[in-house]
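Every protein chain except one is present and positioned as in the full complex.
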Amino acid sequence: MSLVRAVRLKTARLLLAGIFLILASVSLGAEDRIHKVQNVFDPHSTPAHGILGIAWIVLAICALIFVVVGSLLVYAIWRFREKRGDQGTEPPQVYGSNQIEMAWTVIPLLIVLVLILVTARTTIEIDEPAFPADALQIQVVGHQWWWEVVYPEQGFITANEIHIPVSSEDDPRPAIIQLASADVAHSFWVPQLGGKRDLLPNHPNRMWIEPEQTGVYWGNCAEFCGTQHANMLIRVVVDTPEEFEAWVLNQQRPPREDPAVAGGRHIFETMTCINCHAVGEKGAQNGFGPDLTHLMTRGTIGAGVGETSRDDLYQWLKDPDSMKPGCYMPDMKLSERQLNKLTDYLTTLK
Amino acid sequence: MSTSDSNASQGSIQSTEALQAEAASRSRILEWIMTVDHKRLGIMYILAGLVFFVVAGIMAALIRIQLAVPHNHFLGPEVFNRMFTMHGTSMVFLFGMPTIAGLANYLIPLMVGTRDMAFPRLNAFGFWIFLFGGCLLFYSYLGAPGIYGSGSAPDVGWFAYAPLTSKVFSRGHTVDYWALSILLTGIGSLATAVNIIATVFCLRCKGMTLFRLPLFVWMVLVTAFLMVLALPPLSAAQIMLLLDRFLGAGFFDTQTGGSAVIWQHFFWIFGHPEVYILILPGFAVVSEIIPVFSRKPIFGYPVMVAASIMITFISLGVWAHHMFTIGMTSVGNVFFATSTLLIAIPTGIKIFNWLGTMWGGSLRFEPPMLFCMGFLFQFLAAGLTGVMLAIVPFDWQLSDSYFVVAHFHYVLVGGLLFTVFAAVYYWYPKVTGRMLGGRIGKWHFWLLVVGFNLTFGVQHFLGLLGMPRRIYTYEAGRGWELWNMISTIGVVFQAAAILLFVYNLVHSWYRGKQAGPDPWDAWTLEWATSSPPPSYNFRQLPEVGSRRPLWDLKHPDDPDWYHEE
Amino acid sequence: MTESSPTTRTATEWKLPPIPKVGVLCLIAMESSLFVIFVVAYLYYIGKSLNGPLPRDVLTAPILASICLLSSSGTIVLAEHAFKANEMGRFRFFWGITWLLGAVFLVLTGVEWKHLIDEGLLISTNLFGSTYYPLVGLHASHVVVGLFLLGAVFLFSATRRLDKRHLMSVEVISWYWHFVDAVWVVVFTTVYILGVY
Partner (left out) sequence: MPEKPSIELPAPTYWPMVVALGLTLLLAGLITHWLISLAGLLLGIRGGVGWFHDVFPHARHETVPVEVDEAAERPVHTGRKVTHLSQGVGGHRVRYPEQVHPISSGIRGGLLGGVLMAVMAVAYGWIVMGSPWWPVNLLAAIALPSLQTADPETLMQFSSLGLLLAILIHLFTSCFVGTLLAAALPMFPRFAFIWAGLLSPVIWSALFYATVTFINPAMDKYVSWPWFVVCQLGYALVAGYYIKTSQRIETLQTYPIARRAGLEAMRSRKEESDD
């Protein structure tokens, strides 16, 4: 589904994009599948491409205006600076010119008209697309300060990391994301996949992405939502269709019940954990805290503040505030023994 | 009170001696506290504004230090969130607005040739309520638990989006401080606006027809109209917010069915005109300074006036361009994109007319003119990034990113702040009778230009690389480190520039060159009286026959009025 | 203050609008802008309350109060005429009637609020309450201010301290009063017509 083709200001575009890529890749490192640098000029999804297309147009027009007007200013400043002979005299007193003023009203007007038309067209194209009926549906609910992710058709809930299959010409798989908020305003933004869209309470929203390359794409909450707005990261994992099916199958499975960690499970179910978290059927379904059923299939905890490593989990349970100051998971004041058992239990939740 | 103040002109036959004796017994400080003189109020406004600027500027410096490197532990999240909220709020409401009010207060009666503002007492009231409101806002910092547990500084951003501001999500009184103090300063601004309008309409000296008003007066007048129309919506919204928080009303309470979006509408119905309230006086300053330092009249005066009026009207209808990401209908999006883009036309006209004024002139690069030149380039860049933001799909990427931060600092610092400095350098001799040091002025200018562009130029890149605004920390390896570091380094230059400026202000007060009434060889009425002007401004109220009364005075053989019609 | 300049008496006339009138027009513009937001909020939340009582259950159009308020606009015009004709007795009579009509309006509003509170509608009850009380209350507070001004003028007049020189003040106050009336028309339409049906 190629909606908008980028205009072909090839040289300028390559140049600028190149600059940005170079600048951005300074710290990119080896894992090129992980798109940590959210470069707007390096899109990997249809709406992001469409946006970049129009972006190039405006950038070019604005650059042109800047150069033309800027040069005129420089010229005027240089050419008409006070010269030695000027002291005793005043220059001719010119009041204005209807023609000239008309010209510099009409020309911007024309430019603006072009911009309006282009904007209208792209806006509608991106915002009101026609989708196949079987497009993947995802619900994302913003919480202070993590993302609840629901796959209604597949029937499971996860958090902070969204999986979607990659799209290709012969197998287009757009993902439609319904956006809602459980508390305050948030905004979903993964620059390389598409523009942002707010998550507002009482105001359901929708956006879509159609990624064309596998990898992990980073994004952020982009609307200030309180203390930990900074640590409300998103990861969108774009899988091959097969990987995606496998992932879905695993998510749909009931939680593992490893007898070796029964102690940890017991603590989990008897301490207050269960008031806020769910593991499978058990526990709070109120969505106060992230669903933990398949915690270990995710890469991170706390919306990006730590990894799903034993160490980080341990530290998290010991004192969430030390990793994410101000977050809404309380410090449960667990003993070291409890901590170890709980961590052992959590690490089995694959 | 509007009725009674006007009786000023009716004259009372009180015992003069008694009054004079009373006056003599007043101390210097009391004199300033009791003053209703527009010039003194103007000075106090500007000084208070500059103090708040330095305070909020130091906050900005702290913000930048926190962001200089990834994973910094200099400021915690709470402190950081308070910091940018207070920085934004005080820059806009406690630096921008009062400084503008100060300039308007000081200059308008002089420029239209009268003795005082139309409502002198209301004017004093406006100043004090602004000052007390500002103090209340900063008092919130002291009140960590505060007396009687009165909360702490607001931490919800300068536009305080609902429902983050509701009682559930913002406990304590942080939001109340924000709403109450800004409500108070709003009253002050309204008082100023009414005063400006009444003064311009009712107290012009003889011959000063509307089409002979200096452009400064025109643009400030237009600003005053914008204030009158745009500030009450903010007050209304704040009153609703307070009702929500104190009496449990549900305007912005999403849990009882209230809307999260309507606050955004109300805020930006105020908020967008507000940014034009902030920049139009900047335009006003530039429109006075460029002609004088080009030695030519302003190019296309009627068109400049028309463009200002057009900006006023259009800017009332563009607010939702701050809300392109809330999921409006396409019709809504396109409508607001259209109106927003249309503003580029009258604004462009202004830029071109300033260019036309310089064209063929004889430009003198004194500090006021330097700052205006800086303004021209920086505002041009800022306006063009504004145009990019107005392109709805592009804004879906740029909104709430550092690109927006860059955009609005280019207008607010590169535009407003630069013009404020231009104004200070230009009118300081009038206010104090002494010139500001020119050498230091040039240093000030160049340091600020370099620092400012370093700090905010690179923030465009940060935005394009996906850095959201209002984050107190970020992880390494996302391509932001270098730019953030450069951005922070820029602040060092800016701070040095501001320190030089403060030094210049103080030093020149005692040591500056004597200015005389008309140091710049200018054309408007404020230069037709002594520096500083006497409390009654003019011995005799002047009478004018053209837009450049002092030109007529200086070239009696060849006055302007013949040509202007 | 222009008059105090001695040199400006030349042939051509130089007329400028009077300060109080410009001032009160500004005030009216400000207030309109303020009311617009409250009206918009009311309109926006019509039918969005999650629970009762709803407007159609508890509101009855305050016809009598409206008649009082609107007719007071007429009586104040009569008073103004009398003032201009320097008939102070007649002025006081109509001015006093105006005040009374305003006061009746206020009392009736109070009665209505009492009724609503008895019906269980508080500002915190639902969105209807949240928007109704501030909007009507804002208008009522303007009536209060108006009554205060009207009353002051009445007292000064009664104590014979008001004379022709105060024409401007009287005019300006009556402009304000007309504005308060006009706002009521809008509020009435919003709350009792659009809000109920």
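So that you can tell them apart, the chains are marked A, B and C in the order they are listed, and the count of residues begins at 1 in each.
In this text, a contact is a pair of C-beta atoms (placed from the backbone, for glycine too) under 8 Å apart; a residue touches a chain by one contact, two chains touch by 3 or more.
For clarity, every value in this text was computed on a predicted model and none was experimentally measured.
Only one of the listed residues, B:317, B:332 or B:517, touches the absent chain: B:517. One of B:45, B:158 or B:177 touches the chain omitted from the figure, and that residue is B:177. Although one chain is hidden here, its contacts on chain A can still be listed: residues 5, 7, 9, 53, 57, 60-61, 64, 88-100, 102-103, 106, 110-111, 114, 117-118, 121-122. In the full complex, chain B touches the omitted chain through residues 1, 4-12, 14, 16, 19-20, 23, 26, 30-31, 33-37, 115-116, 120-122, 124-125, 128-129, 131-133, 135-136, 139, 146-148, 150-151, 173, 176-177, 180, 183-184, 187-188, 242, 246, 516-518, 521, 527-531, 534-536, 538-539, 545, 550, 553-555, 558, 561-563, 565.
Just so it is clear, only the chains that are shown with their structure count from here on.
Remark: chain A and chain C have CA centroids separated by 51 Å (rounded to whole angstrom). Here the CA centre of chain A is 34 Å from the CA centre of chain B. If you average the CA atoms of chain B and of chain C, the two centres end up 34 Å from each other.
For chain B, residues that reach two or more other chains under the stated contact definition are 257-259. Listed for chain C are no residues, as none touches two or more other chains. Only residues 20, 23-29, 36-41, 48, 50-51, 54-55, 58-59, 62, 65-66, 69-70, 72-73, 76-77, 80-83, 86, 89-97, 100-101, 104-105, 108-109, 112, 115-116, 118-120, 122-124, 126-128, 144, 179, 181, 183-185, 187, 189, 191, 194-198, 200-203, 205-206, 218-231, 304, 325-326 of chain A touch chain B when the two sit together in their complex.
Across the complex, chain B is touched by residues 1-8, 10, 14, 16-20, 22-24, 26-27, 29-31, 33-34, 36-38, 41, 44-45, 48-50, 123-124, 126-127, 129-131, 133-134, 165, 168-169, 172-173 of chain C.
The part of chain B that touches chain C in the complex is made up of residues 2-6, 8-11, 114-116, 118-119, 190, 193-194, 197-198, 201-207, 228-233, 235-237, 239-240, 243-244, 247-251, 256-259, 262, 266, 269, 538, 540-541, 543.
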